[in-house]
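In this view, the complex is presented without one of its protein chains, the others remaining in place.
Up next, chain A:
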Amino acid sequence: MLDALSALVTETVADAASEWDVSGEIPVGVLRGLGAKGVLCAEAKPEFGGLGLSGADNGRLAAHTGALCSSLRSVMTSQGMAAWTIQRFGDRAQRGEYIGRLTGGDLAAVAFSEPGAGSDLSAMTTEIRHEGGEIVVDGLKTWITVAGYADWIVVFGRYEGGGAVALVPASAPGVRVTRVAEPLGCRAAGHATVVLDDVRLPERHLLAVAGQPVLMLTTIALTYGRLSVAWGCVGILRACLTAAARHAARREQFGKPLLQHQLVARHLAELYAAERTATFACEQASRSWDDGSPEQVQAAVLAKHVAAGNAARGAASALQVLASAGAAGGHVVERAFRDAKLMEVIEGSNEICQLMLAEHAASAVG
């Protein structure tokens, strides 16, 4: 099934990734089409209309997509994280209804960050409360991936001394979505600011887990997101490696191919090592995820950290090798350079990942 899904993504993206990047827009019909085929959250269970892919295969699909178009891969990460959040935090009826929508063509964004709560998600102030037989959502969410396209915004907020997750239709009264103008990377991923002003919804829009600690909720949701971003970074590295290797073999300067210039060859070697080590870290993390091993939590942080850092350095090296040949707007390596930098920021910045890894390393020696 992975091969068929990969082929479908290849065929859908065709040669449009550059145009989507430059215009900052993927046609929403393209996204809905992939969504309705279950590709955007391919790990969702068949009982909810999903394809039931393993975590490892879903990761490989994210890498395949990421090598072609990081904006589309971001949509995939968002949709998959939304489905996973509903799977984990919803009751039976909520899982059936809402995951079914996400495998049926509806698009979803997941809203964590706020003006005062980026790395420190415990500082989020968006409020979810009960009032007169309804739930009310009030807050401001910033840099929400996919929100510009979304039918559903999965909103994390404060609720009765803990946290909760509300499923907010983007069309609900009180919701205002404003696109981020020209984001640095993943430019067609629909990043937007979401204002939630006295948004009133039926109580079934509040996921059953309500009241649990905010950080427990965000950690569980983000573990999926980190794995997906990590695999997306593997894709970025593969695209860069292919472009750099091809260019270094063909381009001649000073009377010989670039590959025979040792300083250039070193770039290629490091890019290869970066792609391989990121892949190994992702494979290991996905194996832990599929096996239900508790190691998955740190393994996902490690994979994300290794893959994002490798992608940012690898894309910079690839650009150095291709030079002007890779520097035109929308070129695969130019996109990679911008997209990869953003990957060092989202789903746990380099520094937040380092803090978590340091804590883990310290706890291992008691």
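What to note about this one:
One rule holds for everything that comes next: a contact is a pair of C-beta atoms (placed from the backbone, for glycine too) under 8 Å apart; a residue touches a chain by one contact, two chains touch by 3 or more; residues count from 1.
We adopt the following convention: contacts and distances are computed from a predicted model.
One subunit of the complex is not drawn; among "Sugar ABC transporter permease", "Carrier domain-containing protein", "Protein ImuB" or "ATP-binding cassette domain-containing protein", its UniProt record names it "Carrier domain-containing protein". One of A:50, A:90 or A:185 touches the chain omitted from the figure, and that residue is A:90.
The omitted chain makes contact with just one of the residues A:297, A:311 or A:336: A:297.
Among the residues A:4, A:22, A:184 or A:215, only A:215 touches the chain that is left out of the figure. In the full complex, chain A touches the omitted chain through residues 87-92, 94-95, 207-209, 211-213, 215-216, 218-220, 223, 291-294, 296-298, 301, 356, 359-360, 363, 366.
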